[in-house]
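One protein chain is absent from this view; the other protein chains keep their places.
Labels run A, B and C following the written order; every chain starts at residue 1.
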Amino acid sequence: MKNTLGNSLSITLFGESHGTAIGAVVDGLAAGIKVDENFIAKQMDKRRAYGKISTGRQEEDKAEIISGVFNSFTTGTPLTIIIKNKNTRSGDYERSAARPGHADYTGFTKYNGFEDFRGGGHFSGRLTAPIVAVGAIVLDALKNKGILIGTHIKKCAGIEDRNFENLAEDLTALDDKIFAVFSEKTASEMKEKITAAAEDGDSVGGILETAVAGLPAGVGEPWFDSLESTISHGIFSIPAVKGIEFGAGFSIADMKGSKANDPMKYDGKKVVTETNNNGGINGGISNGMPVIFRTAIKPTPSIFKEQNTIDFVEEKNTILQLKGRHDPCIVHRAAVVQTSITALAVADMLVSRFGTDYLKTEG
Amino acid sequence: MKNTLGNSLSITLFGESHGTAIGAVVDGLAAGIKVDENFIAKQMDKRRAYGKISTGRQEEDKAEIISGVFNSFTTGTPLTIIIKNKNTRSGDYERSAARPGHADYTGFTKYNGFEDFRGGGHFSGRLTAPIVAVGAIVLDALKNKGILIGTHIKKCAGIEDRNFENLAEDLTALDDKIFAVFSEKTASEMKEKITAAAEDGDSVGGILETAVAGLPAGVGEPWFDSLESTISHGIFSIPAVKGIEFGAGFSIADMKGSKANDPMKYDGKKVVTETNNNGGINGGISNGMPVIFRTAIKPTPSIFKEQNTIDFVEEKNTILQLKGRHDPCIVHRAAVVQTSITALAVADMLVSRFGTDYLKTEG
Amino acid sequence: MKNTLGNSLSITLFGESHGTAIGAVVDGLAAGIKVDENFIAKQMDKRRAYGKISTGRQEEDKAEIISGVFNSFTTGTPLTIIIKNKNTRSGDYERSAARPGHADYTGFTKYNGFEDFRGGGHFSGRLTAPIVAVGAIVLDALKNKGILIGTHIKKCAGIEDRNFENLAEDLTALDDKIFAVFSEKTASEMKEKITAAAEDGDSVGGILETAVAGLPAGVGEPWFDSLESTISHGIFSIPAVKGIEFGAGFSIADMKGSKANDPMKYDGKKVVTETNNNGGINGGISNGMPVIFRTAIKPTPSIFKEQNTIDFVEEKNTILQLKGRHDPCIVHRAAVVQTSITALAVADMLVSRFGTDYLKTEG
Partner (left out) sequence: MKNTLGNSLSITLFGESHGTAIGAVVDGLAAGIKVDENFIAKQMDKRRAYGKISTGRQEEDKAEIISGVFNSFTTGTPLTIIIKNKNTRSGDYERSAARPGHADYTGFTKYNGFEDFRGGGHFSGRLTAPIVAVGAIVLDALKNKGILIGTHIKKCAGIEDRNFENLAEDLTALDDKIFAVFSEKTASEMKEKITAAAEDGDSVGGILETAVAGLPAGVGEPWFDSLESTISHGIFSIPAVKGIEFGAGFSIADMKGSKANDPMKYDGKKVVTETNNNGGINGGISNGMPVIFRTAIKPTPSIFKEQNTIDFVEEKNTILQLKGRHDPCIVHRAAVVQTSITALAVADMLVSRFGTDYLKTEG
């Protein structure tokens, strides 16, 4: 199941950047989930390239649902979304000068030279578009069950945003943001840094922070399908993610147990913890507190500075001066992808626990 | 497949801390892998509790192979290891006072009160013992193919060890260490800190760093079964891991592309990179450089200080004063577990790519 | 993985009869398999409806490859085929009169009324078209490895064809037949019977026999992924199959061991058996003899006679007088589907054993 994520609810991803179309098939969705095309479009907008801070390749990215929806509700059979590739300039790509930090060389070693290398082929960040489209349907279904998921840019190009505070308010606010930063001032500073890097032919990275609110306690498995295992498995499929940490994350390594442990208490009938250093997960299973995690997003490898690299067809060293259209930063575009994959991972666990019909829209 | 990891080569884990036995079944092993009981025992030693820096529960942890090995070679059919539980003191455990940071409460919510709670039951760190036993067999097979894996304590209780330097030498040196720190002086400092925390009824955490040397380029999948996805899926099953980062990890978020990219060149016929910020992985696939990652290990949640918590049977707040035998630190014991799971994850990818017989012992 | 078949090589099926398109994604194909569009078209022809013996719905069934092929070779990344639905007359279908023997009622109970019921929706035999298209690619790759697969109509409407005789010749002959019967005279008799049934508003069934020649010994797994388990799992996904038997099949139940056992001998270096009552499989694993199996294909449930049935929306008994366009027999159209699914099942086992690159086209 190489290009498939999930067991009870699964997504299979296909397509190449300069092929006919990219897309995804989702299986295991409940029959009877309301499909809101406007919300899909809204989510797709968050991933779309725009302005100086993104690639010049502007794609309409119209998600066409070609199966699995009937009269605006999911049918319960596989839901397929395709997005046609339109604005392609394959001539910009050269065959054999490997972009350092990119999958050009590894793709070649894996596929023995048969890979579609144009525009990164199957490795292109473009394939996150169908993930966002199907993620929108799942996010909507989860919202119906009181589960909200959102991601903000915790840091970009060295500029930091505040942490999550009032989760309900923050997640609602994020839902309407294209550039997922709480403070507009901070957002402007980040964009300036991105633009500056772009003008220098360089790129920048950052940190994304995701919160899942409203997840009931008791979701996830001990050991191999822990909630952390399941989420991280999905999240590392996002190109550019090089790290993930839950709750206090790496800083927990320096804490003592008396500080790291989250004291528990009843808040009415509900169990809560005073701190959330464990990020809402104990023993691989949700404890009812928000699930919080952060990811490290590397700067996009496609830069316009000269780079030492190899020509793997001629098998010699060479110098790469990149052409084409590339993002100087993908942190802001990756936020909605991270939210979408989290939704898929969490929904998979919920469906496994509570059955196929769990995500059905009520009433 | 809740307690199963891997597709082509899989491990299924079973057992409870105070039950009859714990164990694991491994399926997909090549027929004809030499099984070295001494190496299994050596690896088990690294995980064993000893001295003041570990729990007082001393288990012989004898791994009995009850299927899948014939005349000292794997048969190719499922290999099963069981480890009997002997030194149990179930009376030490109370039913309903949830240890903060532990799985007592989440296990209860998931299993509706039917979980075997004694000694942490199925959530006990004890279940890592069979992982180490089967990991030893796989490590040996990988070594035969020129692939070496090892883990050292990068940091413990705030004390740091040096990074990996000469990988071949370092991995060989680690193979003989019970406490996986390069410098003996640093090791002593760490042990002092652990002992001090233990005497204070508290616990400490740390950071483990793993290296995979000799992995050929072209292993892993794009997207959902990326090498990072596969390794992190396995690694987060280790109790106490709250974060993982590959290569430069979280620090890559602050780099520019021109710094983060790893310039490539030919070293003879072999492709190498000048830096290894990507940790040997591009686009989810190995590039032939060492795979390097670090994990955040939280301090053990079982401490002997008074803690605010809940009694989830009586549904009331309470104060916990823990009894029993617990580790003040599991960083040093977790190192070999991390190595073992990495071996399983990497072997799974290799077998998927090169077929079942790949790990067969030559000659 | 509800709509996915296979582990190392998998197919995911999607679409509804009257939706936008139907299709399939295949993952795990080697990079570098030559894709012969003419052979795909030739195989699609065998499944196409034509003449009086099939439905009046004539679909062009043009298989469009939208991902996974580049310069006429597979890329190794997911290969997606879609077939657009064009000749639809949704008005012919009523919502709630369940066709006896069909999935109308079971689909309703499973999908709670949200299923796309038009033309049988996701249950339509039309979804076998993408299976045939991807099957063609896999069949070609297997042929390259010396493995030939073909299916003939052993019986239709009570008329019997001869058994397989010279397998190499028979399989080659079948490759060029639209109506897969060895004797033209027998074929004519079958077609007459089908036409007669159609004129009577009724339908007929039959028996299909498949042979896999050239499969090396040692393929398949003991127990749960036996070759029989794997093939039958796939084959029962063909609508209308109600039984499968390998080798001597049900007649073996009446044999004594001394007759049922297939005596073995060396034919040069190759091991052969004098009889093939076990259909080329012992203990779930291929023995190097041809794999032979037969399936029972029921008469198509969509007939034009009045039938007692239920209206499951109104929850009352009713009488159904079917309209629309339906096949009086699908035995002949199902033959190539059976061949295709067998190819997928066998290829999955081979790739699992010998690695991803096994099916790559040589030279």
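By our rule, a contact is a pair of C-beta atoms (placed from the backbone, for glycine too) under 8 Å apart; a residue touches a chain by one contact, two chains touch by 3 or more.
Computed from a prediction, not measured in an experiment: that's the story for all the values here.
Undergrad: Could you pull out which residues of chain C are in touch with the chain that's been left out?
TA: Contacting residues on chain C, toward the hidden partner: 1-5, 7, 11, 13, 98-103, 105-107, 109-110, 122-123, 127, 155, 158, 197, 202-207, 216-226, 228-230, 232-234, 236-237, 239, 241-258, 260-266, 269, 271, 273-274, 277-279, 281-288, 296-303, 305, 307-310, 312, 315-317, 352.
Undergrad: What chain A residues would touch the chain not displayed?
TA: Given the touch definition above, chain A has residues 7-8, 77, 222, 352-358 touching the missing chain.
Undergrad: Spell out, residue by residue, where the missing chain touches chain B.
TA: So the residues of chain B touching the unseen chain are 1-4, 7, 10, 12-16, 19-23, 25, 27-28, 31-32, 64-68, 70, 73-80, 82, 110-116, 121-122, 357, 360.
One rule holds in what follows: only the chains that are shown with their structure count from here on.
Undergrad: What is the distance, in whole Å, between the centres of chain A and chain B, each centre taken as the mean of its C-alpha atoms?
TA: Roughly 27 Å, centre to centre.
Undergrad: Could you please state the distance in Å, as a whole number, between where the Cα atoms of chain B are centred and where those of chain C are centred?
TA: Their C-alpha centroids are separated by 45 Å.
Undergrad: Could you tell me which residues belong to chain B and also touch two or more other chains?
TA: Where chain B meets two or more other chains at a single residue, that happens at 7, 222, 352.
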